[in-house]
Structure formats: C-alpha cells, structure tokens
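Please read the structure below before turning to the comments.
For this depiction, one protein chain was excluded, whereas all remaining protein chains were kept in their positions.
Chains here go by letter, A, B and C, matching the order in which they are written, and residues are numbered from 1 within each.
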Amino acid sequence: MITSFLMKSLDRSILVVVAILLGLAILVPALNLLTAPDHPLHVPTYLVSLFGKYLTYALLALALDLVWGFCGILSLGHAAFFALGGYAMGMYLMRQIGARGSYGNPLLPDFMVFLNWKELPWFWYGFDMFWFAALMVVLVPGLLAFVFGWFAFRSRVNGVYLSIITQAMTYALLLAFFRNDMGFGGNNGLTDFKDILGFNIQADGTRATLFAVSALILALCLILTSAIVRSKYGKVLVAVRDAESRTRFLGYRVEHIKLFAFTVSAMMAGIAGALYVPQVGIINPGEFEPGNSIEVVIWTAVGGRGTLIGPIVGAILVNGGKSIFTAAFPEFWLFALGGLFVLVTLFLPKGVVGTASAYFARRRAERRAQTGETPDNLAVEPIAAE
Amino acid sequence: MNIKASVTGAFLAAVLSTTAFNGAFAADDTIKVGILHSLSGTMAISETTLKDAMLMLIDEQNKKGGLLGKKLEAVVVDPASDWPLFAEKARELVSVDKVSAVFGCWTSVSRKSVLPVFEELNSILFYPVQYEGEESQRNVFYTGAAPNQQAIPAVDYLMANESVERWVLAGTDYVYPRTTNKILEAYLISKGVKPEDIMINYTPFGHSDWQTIVSDIKKFGSAGKKTAVVSTINGDANVPFYKELANQGVKAEDIPVVAFSVGEEELAGLDTTPLVGHLAAWNYFQSVDTPANAEFIKTWKAYTKNDKRVTNDPMEAHYIGFNMWLKAVEKAGTTDTDAVLDAMIGVSVPNLSGGYSTMMPNHHITKPVLIGEIQGDGQFETVWETPGLVVGDEWSDYLPDSKDLISDWRAPMSCGNFNVATGKCGGKGS
Amino acid sequence: MNQTIGQTKPTSLLYLDGVSVSFDGFKALNALSFVIEPGELRAIIGPNGAGKTTMMDIITGKTRPDEGQVFFKGGIDLTKKDEAEIASLGIGRKFQKPTVFESHTVWDNIELALNRRRGVFATLFYQLTAADKARIEEILATVRLSARRDDLAANLSHGQKQWLEIGMLLAQEPELLLVDEPVAGMTDAETAETAVLLKEIAKTRSVVVVEHDMGFIRELGVKVTCLAEGAVLAEGSIDFVSSDPKVIENYLGR
Partner (left out) sequence: MKSSTETPVAHATRQDPSERVMYRILQILFVALCLLISTHVVGLRAADDLGALVDQLGAAKLSEMDERISALAKTGDAKVIPVLEALGEGELYQRKSDGKVFLVKAQGADLLLVDPVTGTEAGQAPKAAMQKVKVNNAVRRAVRSALGGLTLFSDDAGARLKAAQSMLQTPNADALEAIETAIAAEKDATVRRVLDEARAVTLLLSERGDDEKRQAITLLAEGNGRNGLAVLTSALATADASLKPDIEAAIARIEQTQALWSAGQNVWYGLSLGSVLLLAAIGLAITFGVMGIINMAHGEMVMLGAYTTFMVQEVVRNSYPALFDWSLAIALPLAFLVTGAVGFAIERGVIRFLYGRPLETLLATWGLSLILQQSVRSIFGPTNREVGNPSWMSGAFDLGGLTITWNRLWIIVFALAVFAALLFLLKRTSMGLRMRAVTQNRRMASSMGIRTPWVDALTFALGSGIAGMAGVALSQIDNVSPNLGQGYIIDSFMVVVFGGVGNLWGTLVGAFSLGILNKFLEPYAGAVLGKILVLVLIILFIQKKPRGLFALKGRAVEA
C-alpha cells in the first residue's frame, strides 16, 4: 500500500528534480572536499553552506505550498514552525557544548550562567540526546499546528482571518522567545555551537555532509508531498481549496482534511528549521518575525504555487538574488526585492514554474492536435482563481 | 523534459551568477576592509552612520597614502538587520572578498552570530558598540565600552553628586540590559542599597506606549528618597520614552534618567528642551572640546555634506579601532591575521577626547568615562569625567560566575576565559 | 423519544416542524413545517427571500435553527449534526450556482463524490477498484458526460456543470436529494433533458427541487409547495397552487 502510494508520486518532472537533488548531494560535497581550492570546479565551503541554507528554505517553501498551493490555507505561521524546529535543534547543539562554554559549566549554557540561572529548566531536559531532539524537531511544530489547526479549522476560521491569526500566533511566539525569562537565550538566541553528533560543526566535512543531508531530505519530502498531492486525499485537498462547502456537502470532514495537511506541513517546516540552524550557526527570535513568514509566501508565489517544483525554484531564486544584491547594491537591493514581488504578482500570477509549464502544456497540446495523440495528465494543475 | 530544462537552467543560473559575481571581486593590489553594518531593517537607523564613518576614515587614510603603500578599499555589504545574514555576509567578506579586517555589527546578537565565522576563518572583527561584556574572543577587538566603562561610573556619579538612594533599572528585554542590570544590582547592593529600593523593568523592542511605566517610575520616586532611572532602553524605544517623561513632567531635577544607549544620533530625533539635565554616560561626546574632535567633526560634516550631522560614541570607537588597526598593520608589516593580532596588543592611539587609548591584552581598550547632561540643542555637556582612563573589564567582578575569569591573548596564556581560581583556561573547568 | 412528535414522523423521510431562524432581526424562516415521504419528488416555489435556500441550509446543517425540529428517517435529529455527517447520512445537495471542482477532471469530480470512506488515511491510501471504475462510468453515462471525462470541469459549459454536479450527487448515493434551481441559465433543450434526468433519479430516492421556472415544474408534474415569508403558503398540485389567490398575490401575480 505504502509503496504504491509513493510510486504514484513519481511522475517525470518530480523524478527529474529528485535526480538533480541527489546529484547535487553527491557532486557538491565531492567538488568541495576532493578538489583543490584553486581548481576551476572547486566549490568553496562558503557556497556549500549558502546552498545548504537555500535548500532548507526550499523545504520550508515546499511545506507552505502543501497548505497554500493545494489547500488554499495561507499560513503566515510557517516561520514559527521553522523556528521551533530550529530551536529544538539549537537546544541539542547547545547541550553538546557541555563544559566547553566560556564559564566551563557542564550543564548550563553560557547565557544562563551569566544571568544567574541556578539549574537547567525542565524543558531543556532530554535535549542532550540527538534522538530526543530529532523527535522534538517534528513533534513540537507538529503539535502546535495540530492544536492550533484543530481549533481554527473546527471553528471554520478561513481565508484572511486564518492568515491574520496565524500571524498573531507567530507574533506572540516572537514576543515570548524574546523574553529572557523564557530560558531560550532571549534576543541573542542560541549560538556558538561546537559540534553535532560528535563532528566539529565548522569542519568542511560536516558542512558538506549537512548539505548532502539537506538535499536528501528535500528530495524525500518532495516525493512525500508529491505522493500526498497525487493521492485521492490530494484531490480532496484541491477540492477544499476550490469549493470548500461542496466538499463538505459531499460528506468530507473538511477540518480533518485541512488539519492533516497543516500538521504535516508544519512538521516539514520544523525539519527545515532543524537543518537550517547548524548550517547558519544561530537561531534567535528574529526567525519568528512576521515578515519572514510573508517572505516564504513570496518565494512560493515567485516559483509558482500549486506546483511542487515551483516553491523550490522560487526559494532558491529569491534568496540567491538576495545574496547577490545585498553585496552588489547594498543601498538599493530592497527596491529590487520589493519590485520583484509587485511584478511577480502582477505579471506572473502562476509563478515562474507555473507559467513555464502552462506554456509547455500549450505547446504539447498544439503538437497533439497535429498528431492526434491521446492526452496524458498534466504535470501541474493550474491554479483556480480564488 | 521541458520542465527539467527550465528547472536546471534556473538552478544553474543561480549558482553561476553567484560564483561569477564573486569572481569579479578577485584580489588585486589594494588592501580590503570589510564594512558589516545594516543598511536596511530595524538597525539601519543606528548602523548606517557607522558605515558612512568607516567610508570617511578609509577615504581620509587613502588621502594620506593608504597603508603599506597600497590603497585601502572598502567592501560594503548589507546584512539587513537579519542576524543569520550577518554570519553569511561575514563569511562572504572574509572568504570571497578576502578582506583583511572587518568593522561592523551593532547588536550583541549580530556579534554572537558572526563570532564563529571569524574564529573559523581566522580573521579580525572590530566591534564598536558598548556591550554587556562577558566575552573575549581571539579574533575580535572590542572598541566600545564594557559595563565598567559606562554603567558603574554613571551610578557612582549619581550616588556622589545627586545622592541617589533609590534606583529604577529600566531596559529593553535583551542581553545587554539584562547583564548590565545584573551587574548594577550586585554593585548597588554591595554599596548598601536595599533590594526594595531597586526596581527593575523590562520592555520589548520598539516599545512605544510608556504611560504605565513612566507613571510607575513617578510612583516609585515618591517614596521620599532621591530616585534616579538607569536606562538601558534600546534605540527606537527611547524617543517615545523621553516624550512621555517630558509630558508627564518628570524633570531631571527630580528624577534624573541616565542612559547608556542614547547618544547624539538618538537625540537628533527629539526636541530636547524638556529633557535638559537628563544624563548619559559615554566615552565620547560630540561636545568634547579638543582640537582632534573639532577636526573630526569638520571632516565628518564635509564628508556627509550635511552641516547638521552629529557624531557619536560608536563613531569614535571606529575611529580608535581603525587607527589601531592601521598602526598594528604597519608594525607587523603585513595584514596577515596572526601577525596583526599579535601586533594589536599594546597599540596606543589618540582618542578624540584628548588622551590616548590603548589596546589591552583582553582585546578591550582603555577609555575615559564621561557623564553628560542633555542640552537644549541636542548635545551633551560633560558634567563629570573619570580622572584617568578606565580599562575595559570583560568579565565582570560583580557576577558570581565571572569574577574569577580573566582574559589575556598574549602568549603563552592566549586564553579568553582563564580561571584564576583553578588556574585553568576554559571557565570553571570540570 | 420526544412526546410531541407527530404520527407522520416515523414513516416520513424528512420532517420539519415549527422551524424558525432569523438573521439580524430578519425572520428568514417563520415556524416552517413540512414533510417529505420516501421516494417523493417535490417542487418548491416561492418569491425571493421566501426562505427556500435557508430551509436547505437548515436541512443540510449549514445553519442551525433558532427553534423547531428537523428529523431525518424518523429518529435522526439533524439539528445536532454538521454538514459532513448529514451528507454521510444520505442527504445530497445541489447549489443554486453550479459548484464543481473546477481544477479537477470530470472523472475526478465523480471519483471524489463516490460514496466511499472519506477519512484522511482512507483517502490517502485509496486505490481505484474495478467496481468503482464501473460505477463512475455508469454515472458519467447517466449525466451524459462520458465523452468529456478527461476534461477539466472548468472547461464545461454551464449546463454540463449542472449535470456534473447532479452526477456527483448520484455518486454520493443519497436517500434525499436537495436541488436548488437546476435549470437556471439552461437552454430549453437542456431544461427538458434535465426534467427527464430528475424524474429518472427520483425513481430510486426522494428529491426536493427548488425552482422558479413554472414550465419546468409543470413538466415534472409533482406536488408543489409554495413558500412565502418563511412559511408554507400553499401545497398541492401545480394547478391547485397556481390558482391559489395568496400565491398569485405573493409570487405569480407580479
């Protein structure tokens, strides 16, 4: 059952992207570790980390696309799920520092020592074990999404209202994590990590591995989402997006349908956050900023929502652009970024991938019309107007 | 097929453009200096000025012939008040642009974010802002004030000159105010202040509704003892705070407020007439009357082509840090990190308040501490000054866990957290 | 069991008694009572604002009545259930505006409507069986859409969308079908064909049709209920109702 469920996901375009990701997972670390720094094909460690970061962003965008693109839930809370996953990982990394902190305290992280905390708060227990932290990475965002979604979907909070209350949730979490009394390091967050699973976090090998793991997990999540979207459940999701009350009158429990997608999506966002933290070396409440959630929406929109490849492409394009512009035009890059958002919404409502695939689908249809072939399924569903 | 082509195309384009772009910055015969200050986002308000100040300093140095016979070249990036982006940009500056030193950061969190990068890539950061201490890192030089160079002298002044007996410690809820207030609380109690005479209050960033807190301060101040507010309120929140103080009639003569994060830049956004007499503690004021400062202000106004631009303490910190770096590079004869790190310690350069500042083995510098009162024109008037220079104390003596720690980056100790009680490097030791 | 339940209740399929509901002071339904027998085809007419759609909202669980009773198949209290439960019990509803899943194919629309387990995991691991396939083919033939099975629903004509929606309701296998203005915007030929279709459907289940088109209702030739101001004005054959002076004044006259 599971295999047939997963097999269904592997249509051509998904296979290609998965293959590219797997290729990158091998190629980039290889070029980084095995070639000399002056070799023309050498990938510097700087770029490995940078691309690793993009991949985690891509995973976050993919997670958002599952709920927004396919179910019409515009969540402005995905930055929160991402950050929670990141914090779970960060707490593990903090505990790994052990007695190597500035004060040499074997139990307490530095920020607790100099603020005179006497003992480790209860919610830090267990995070010295990787399996526990890994569990929390999916459980905490998943549980939050489940509880939040259970209330919200049951009360039929919809559309803009849902967006606004997810934003309120993110904002409340932002404020909460800012508080030093919470025991998460306040504004500074968690930083100064030393190693992960015993490997030095700054070593080239670790960075290359983290990149490979990010690519691998992104590929896995892509297959998973693709399987979800292409199952009957996925069709129900789109049905909910397009005509919620019709779905309800057909006897589907729309709140359950939404809740499942929302929870899975939050878990994926949490995993993205957990992969992100060791690669950038810091997690702090800034990740909860409501603006971050909106940015994720924009990556997805730029790439093309309702397509699975779109958000991946969008996240990489926008962040790549941001990396380049913040260095090349430090004073003016915001104009470029802002302009991009306006132009994409105006002229590319389906996003880059959506527009491209619509164009190719038309071409194929024309060719078919000439040769009289039978139609095959479209790789990408078009987006219905809201 | 087609989708594959478009996707791979897009991805390759992104990869190529990044690398190609970075290639364009390949090294030539200039010495590069990285400037890592936010030009957008919430911190742009403070940090943009420092970027301009650095560009001016580099410009001036090039007019004087550059360094080691080469021109200096500034590399400016925008980390956009986004802390992980600070780390990314720091990495880019060091490993792609190959800068010899970086001047940057404002918030503690941005510094914490880039620390591992400078450590890993072995490069140099000059950090120009007053901060909470509790840190000493091999690759970082702290040219702003440690708590003992700002907070403690300010409290001493209030106790001696205004006979303050009751204290409100009001701050934004982040690590600098938290640590400073912990240190101050311990210090005040050691001076015989009763715990019930200390009120501590934290507010979020950008807090704009100060009605309740100001009225609480008034109430706290009406207990018959002379009361003062020690404010570690951060940047943006200060303007509404001072406006509320002025409107509720809290006068400096009754309840003086001494601030550690309010400088000339922040006051530029305020009508300061109702605030005359409130205090700030810094290591530099624009009003300092020395020839060096007059020259600096003149150059600054000319460089920014704006007669109203003000100077402030972190700018002076960059001025000192930059000159120290120049001197150390000249002494070492190279920009090689290890050589410069060794050469830095003991370097002494004139500061803008008429003395010399020296880089100490703990990577902090010596500075005078000035207490100034706000004037009607948005400037400060120095009302008190430490008799000599104060050495920055990275590990506070008033926190139980750090009082045994010292830092000395000279060989053979070369340790940022040496414990004098156990005689080991690395905090308490286990 | 409730003592006040009338004797019609145990035998009737749908039983409404004294149902009232108001929105912001406006009384949309005013002590409405009426009964549908098993296998009955019933037409409902009435002016705009008479409460026809509100009545359907109440039966399908979209709106809760302020007072009154709604029972299905004798003992099932519909006022305590939500839309999905009511749909699973066997009440299908067709909206005034054709509502189909536009970004799905005609085939998928029917497949989604098929009366199978509808839980998250059931749908996630659902496999299309030969029996299901045959059933979908059958329904497609019934609603005359076999040729367009692979087209997106968005590309259907207005009338075809109405049929697709009816097809979806058939797939749902309801015992009671509520149909809101099925022929609005249809051509005359389509209207006639729709009447045939509905009569065919009514052979195996009860159907309630809300319509303005008197010609269409005459074509159906069934018992008619006329609503006005949230209550039943008249009930009987089309000729009886259309000659009622109250009906003429309220509805037909102007």
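Observations, loosely collected:
The rule is short, and it goes like this: a contact is a pair of C-beta atoms (placed from the backbone, for glycine too) under 8 Å apart; a residue touches a chain by one contact, two chains touch by 3 or more.
Given the structure is predicted, the values throughout are model-derived calculations rather than measurements.
Only one residue from B:104, B:153 or B:256 touches the chain missing from this view: B:256.
For chain B, the residues in touch with the chain missing from this view are 39-40, 42, 44-46, 48-49, 161-162, 173, 201-204, 206-209, 211-213, 215-216, 218-219, 221-225, 236, 239-240, 243-244, 246-249, 252-254, 256, 265-266, 268-271, 274, 276-277, 279, 373, 375-376, 381, 383. Think of the hidden chain as still there; on chain A it touches residues 74, 148, 151-152, 154-161, 163-165, 167-169, 171-172, 175-176, 178-179, 290, 294, 297-298, 301, 331-332, 334-335, 337-342, 344-346, 349, 385-386.
The definition used in the following text is that only the chains that are shown with their structure count from here on.
Note: centroid distance chain A to chain C, computed from Cα atoms, is 43 Å.
Mean C-alpha positions place chain A and chain B at a centre distance of 35 Å. Per-chain CA centroids place chain B at a distance of 72 Å from chain C. Multi-chain contact residues of chain A, defined as those touching 2 or more other chains: none present.
Contact of a single residue of chain B with at least two other chains is seen at no position. Interface of chain B with chain A (complex): residues 1-4, 6-8, 10-11, 14-15, 17-19, 21, 39-40, 76-80, 82-85, 87-89, 91-92, 95-96, 107-109, 112-113, 115-117, 119-120, 134-135, 173-175, 178-179, 182, 202, 204-205, 399-402, 405, 416-417, 419, 426-430.
The residues of chain A lying in touch with chain C in their complex are 1-2, 4-5, 228, 231-233, 235-236, 238-239, 242-243, 245-254, 256-257, 260, 375, 381-384. By the touch criterion stated above, chain C contacts chain A in their complex at residues 60, 62, 83-84, 87-88, 92-93, 95, 99-104, 108, 111-113, 115, 118-120, 123-127, 150, 152, 154, 168, 172.
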